[in-house]
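One protein chain is absent from this view; the other protein chains keep their places.
Every chain is named by a letter (A, B and C) in the order it is written, and numbering of its residues begins at 1.
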Amino acid sequence: MLVKIEGAGVCATDLHAIDGEMEPAGLTLPIVLGHESAGRVAAAGDLVSTVAVGDPVLISPPHTCGLCVACRRGRDMMCAHHQFTGLTVDGGFAEYVVVSERSIVPIPAGLDPASVAPYSDAGITAYHAVKRLSHLIVPGSTVVALGIGGVGHVGLQLLRELGAGGTIVAVDPSPQRRALAASLGADAVLDAIEVPSAVRDLTDGHGADLVMDFVGTDDTHAAGLEMLTRGGTYSIVGFGGVVTMPSAAMVGNETTIVGNLVGSWIDLWEVLQLHARGRLTLKTEIHPLEAVNDVLAQLREGEITGRAVLVPNGREPT
Amino acid sequence: MLVKIEGAGVCATDLHAIDGEMEPAGLTLPIVLGHESAGRVAAAGDLVSTVAVGDPVLISPPHTCGLCVACRRGRDMMCAHHQFTGLTVDGGFAEYVVVSERSIVPIPAGLDPASVAPYSDAGITAYHAVKRLSHLIVPGSTVVALGIGGVGHVGLQLLRELGAGGTIVAVDPSPQRRALAASLGADAVLDAIEVPSAVRDLTDGHGADLVMDFVGTDDTHAAGLEMLTRGGTYSIVGFGGVVTMPSAAMVGNETTIVGNLVGSWIDLWEVLQLHARGRLTLKTEIHPLEAVNDVLAQLREGEITGRAVLVPNGREPT
Amino acid sequence: MLVKIEGAGVCATDLHAIDGEMEPAGLTLPIVLGHESAGRVAAAGDLVSTVAVGDPVLISPPHTCGLCVACRRGRDMMCAHHQFTGLTVDGGFAEYVVVSERSIVPIPAGLDPASVAPYSDAGITAYHAVKRLSHLIVPGSTVVALGIGGVGHVGLQLLRELGAGGTIVAVDPSPQRRALAASLGADAVLDAIEVPSAVRDLTDGHGADLVMDFVGTDDTHAAGLEMLTRGGTYSIVGFGGVVTMPSAAMVGNETTIVGNLVGSWIDLWEVLQLHARGRLTLKTEIHPLEAVNDVLAQLREGEITGRAVLVPNGREPT
Partner (left out) sequence: MLVKIEGAGVCATDLHAIDGEMEPAGLTLPIVLGHESAGRVAAAGDLVSTVAVGDPVLISPPHTCGLCVACRRGRDMMCAHHQFTGLTVDGGFAEYVVVSERSIVPIPAGLDPASVAPYSDAGITAYHAVKRLSHLIVPGSTVVALGIGGVGHVGLQLLRELGAGGTIVAVDPSPQRRALAASLGADAVLDAIEVPSAVRDLTDGHGADLVMDFVGTDDTHAAGLEMLTRGGTYSIVGFGGVVTMPSAAMVGNETTIVGNLVGSWIDLWEVLQLHARGRLTLKTEIHPLEAVNDVLAQLREGEITGRAVLVPNGREPT
């Protein structure tokens, strides 16, 4: 299928790719980046049955065969024949993208493709990570979100929507992002300084039941583990540092540490249903595709709040 | 322990008891009814360690030994040595009640006992039933609540709080109760007439993924099963009729039918945490304890919206 | 794909089909029956990638599109575009069958196709039903299997393999089948007479935690519900009668009733892995395909122990 792109989100992983750090994941430069793409079907082969030309669609970046054991189990991001649109094959910082029907998610009526493009990766990554652990978010529990950026501001809302009433604490060094977190329903908002002790103060000395780390540095790894209560879970979405803990402490505190890959096709479909019902907000800022390098530089400097979306010339949403 | 009662909710089960229908459950008349009781600790034995005289408390009605296998598993409403305050031993339509420490749930600071008394039964019954099946409430799913009375109006809110973004449909013949449902966040509100076909219309012909029946008559049993989609679940809280379905249809549609007893101590504790955080609303109307017979008559006539709470003379909340 | 059939199991559903009772499931006569088929790939289209000509394969009877929400979730037997090989399209009581690649499950090395053919339906039906409820089978629990026929004798073994140490009771009126049950690991074996009271005797008066009904008549429905303990689950695989229970009893006993459809592709794949490791035994008797009508008559008379498999002339396993 050929998809005419109307918008593609810009992600920190694009910076990792540019910096040459994604070779272990199968990336060979040069490549057209852009793994959060949305647009409309421009052309489709005879066998395509679930969408028609002109339909608004998201592109789920993981390629999936539909025939291997992982795909059959619904864990299609673990497909035995993995590729990733925008990292290992050409992606959405472009006018058009070619994909298989299995990568297409129809966008519910009334939604503009560019405005939901970032769900293709930021959305399913956050959704997959939160859904796996949502059973831990019960009344009386405390959950901490570290980093309220592109993925984190979606994750924060999902802690509220998929969880069952825990207290949600948002942590970010940026005042703009803390304000965003407060507006999205965080019960408490903290600067990144002295966080472990601040979390203990909020929880009668016990610590957090669940920490979701959307940043992933040596500092956040250490702080995330330090602020857990007994039986607590530290879940990693952003990455970069090294996780270190003596096993005596892991056993004595019954600590769990979870790494999270991107989500599945069904995760993306479910995120879109939530958004269409008004339960999720996606904070985006639109830039022309030509400004891609400026936007990447801004992202590197931490100057983007929410998600930047690149739109090809003349396709701005109306 | 001796608890000075400040409020006790009036439940349809009290009518069943008066009508002599609760003998199979171990009830022998005469007895002091009232199984949704709240007040303050008036006296406590030496071994009591978790509350002090003067503390505001709820009385969880199921007696639990804490030593049998069911109690050890946290399913204490299945305790091998079961009694029930207000049904098999004297309850809260009274000035004082005597209970074991195991039946006491501390009320979070700032809440008035009478205003949360109905959670003792209506709350945990709804909470237990919804929590067991909350994994079925995912984005894209549809849930129907039949009956928005004392238990149902709590259950409706819990479908929203414990679920993960399904569409919630509330059904009640009373316009007042439908208005209450709409104000509590139902996505659609239906009169009880022609409900199965109305639910199919709302779901592109598929039917509901989950139906919670807070009424329990022959009519609601038939309608509840009829409005399910394939793989759907019909869950029964209110009771009275007979459930009937050919097994060929149960197999062909992969139907599940669930009966729900009252909840556990931890269910009641979790409901109170949700309420204290402002995620739940309890609709109550206060009456003097002396008016107990009038209130029971009103309940029988369906004239109570939400829950009536009986308050002993001079203990009205301020 | 074209599959050369080496064996096809004969199922009670074939009798339902012949008797005209499967029209609600989409069956229109005449049709070639046979929904438990196995053989070898005889020809495959260019796009087929997971098997090659000559490979031994099972045919999973439900057709699945791989693109709808149910398929994406791994619940492919709920596919939006459902057909069923051997009931709604021509099946395996034949020399050859045409199927899509999505319906093919490779048979592990060393297994003869005819000897595992019945897993295609009897296997996944039993596996799906037991797997859904295997969390109920814990040490100290009691599970009852009603009916040790084609599906039941597989289900009985799966209660042992997927469960975690419950006591397993097998019930069947046939002495041959009771002997089979004992040889397959049942902890107790009962005739079908006075079963509810016998089960209570075996459980200190409590009753069973789980009853799996592989028969499905009015009698087994009544007996299955009667022998449950509080909080117990009655699960239906065989069908034919009417399930009836007052909701007061369902609530008071916290009863769950579950209907089970056929299983998914992954269920069939997992059953084959279990069999290949020697954890499952399939009791089969081989008949020539030409004897199909005699075999159906024997099945109707209850004269088959385990599963009859029809083999086309000259393809007997060596």
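Here is the rule we use: contacts are C-beta pairs under 8 Å (C-beta built on N, C-alpha and C of every residue); 3 or more make two chains touch, one makes a residue touch a chain.
Treat the numbers as computed from the prediction; the structure is a model and nothing was measured.
The hidden chain, counted over the whole complex, makes contact with A, B, C.
Among the residues B:101, B:187 or B:226, only B:101 touches the chain that is left out of the figure.
From the options B:124, B:143, B:266 or B:292, the residue with contact to the chain not on display is B:266.
Touching the missing chain, out of A:32, A:257 or A:276, is residue A:257. Panel shows subunit A; residues 21, 24-25, 69, 75, 78, 140, 216, 221, 230-231, 236-261 of it touch the chain omitted from the view. Think of the hidden chain as still there; on subunit B it touches residues 49-50, 65-69, 72-76, 101-102, 264-266, 269. Mapped onto subunit C, the interface with the missing chain covers residues 131, 134, 138-140, 161-162, 164-165, 167, 187, 269-271, 273-274, 277, 279.
The rule we apply is simple: only the chains that are shown with their structure count from here on.
Contacts between chains leave no pair untouched here, as each chain touches all the others. Annotation: 41 Å between the Cα-based centres of subunit A and subunit C. In subunit B, the residues that reach two or more other chains under the touch definition are 140.
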